[in-house]
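Here it is, the structure, as structure tokens.
Only one protein chain is missing; all other protein chains are in place.
And now, subunit A:
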Amino acid sequence: MALPQVKIDATEARLAGMTLPEGGAWATKARESALARVRAMGLPTRRDEYWRWTRPETLADAQVTPAALFHNDEGALFEDRDRLKIVFVDGVFDAEQSDDLTGENLEISRLAEAATLDVHWAKDLYGVLEARGNDPVERPLAALNTAFASDGVLVRVTGQVSRPVSFIYLHKSETSDVMLHHAIKLEEGAELTVLETGPAAARFNKVMEVEVADRASFHHIRAQGRDHERRAVTATYARLGEESTFKSFTMTVNGVLTRNECILELTGDNASAHVAGAALGDGAGFNHDDTVFVTHDAVNCESRQVFKKVLKNGATGIFQGKILVQPGAQKTDGYQISQSLLLDEDSNFLAKPELEIYADDVACSHGSTSGAIDDDALFYLRARGVPKAEAQDMLALSFLAEAIEEVEDEGIAEEILDRLRGWLKRHRG
């Protein structure tokens, strides 16, 4: 289908003045084909079905809207944790603040360097899952990223990795416009935990492609930073092999615009994919969108989507989630829940839960609710002596619990809970 002229014009306006980064054969090929995808799809507009609720203009336009820097008085997350730190300042790798990019069973290279080579293992992953993920819903901002991202890391994991790899995104410039692209390949039986923290930039477009081979296991915990004015569009792709595990949890507090997409493909039997999020927003300057697409294409796989949002004072939360069960994907166990806790009548929650099932022996369930604090529970806590404000915070955390339970490491879960508690306390009344 031919694109409308207005979309072609908008896309060309964005691309004008952008040049593909210099690189070797494999990277150039991947980038050129991504650019061709961008031109074929066109950048998103509000007329696109999956962009009706989140306005894409500030994410897609050539011009970046400046974002004031935020002083975070809480200190950095995961500070005391043994981890391999990889630091990006406004999207540029910072060798000084980063650890050595080496570790047992771990091969890490910067995209900026690996892209200059003619051959690299990443040629079979970089842009590959992103390209596959356009069917049936196009994700042109991710293709734009594949074409133009010049930094990020390529990680290959060949066994168990003893400490998490931690991506730290610092935001130092009010006008930084950043594209980062990571490709992570877990070989058979490998295990890796990735931590991501920080606001990254005024405008942040990030793609992470993860290949989880048979019996491999990938854990991902992300906290997107407290900057109020930052904008982010992120896409996490994963393809899962036999008996593999993928688990991702994201905490988002504040941020004027966040669109987190997650596109998962279960292609090996007995695989398990969980993706969860807890988002908290206060005020009309908060728009948080989780768009998730899980495809079951193997037998006896399990998937869970758990997304919870606490919204107040005119904040907006969006959830668009789909479970697609392909023909033959029998014994699929799919679960999807999206819920909002609306602390007043000014806040909004928009949800589009979808199931599409082409196999006859599956168990899929989905639910979506919006509600206020439960009066009975509030009275119960107060009758035991817990002051009202504290009781409300406890009930908000109780509401978020099902999402936080997706974080397996108890210490990490406790740190996340602390941050959530802190946010709720700061945003009382």
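The rule is short, and it goes like this: a residue touches a chain if its C-beta (ideal position, glycine included) is under 8 Å from a C-beta of that chain, and two chains touch if they have at least 3 such contacts; residues count from 1.
The criterion applied here is as follows: contacts and distances are computed from a predicted model.
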Have a look at "Branched-chain amino acid transporter AzlD", "Iron-sulfur cluster assembly ATPase protein SufC", "Protein-glutamate O-methyltransferase CheR" or "Penicillin acylase family protein" and point out the UniProt protein name belonging to the hidden chain.
"Iron-sulfur cluster assembly ATPase protein SufC"
Sort through A:L15, A:V92, A:A284 or A:V386 and give me the one touching the missing partner chain.
A:V386
From A:A216, A:V362 or A:L395, residue that would touch the chain that is not displayed:
A:L395
Candidates A:A112, A:I357 or A:A377 - the one touching the absent chain
A:A377
Hidden partner interface residues of subunit A, rising order:
374-377, 379-388, 390-391, 394-395, 397-402, 404-405
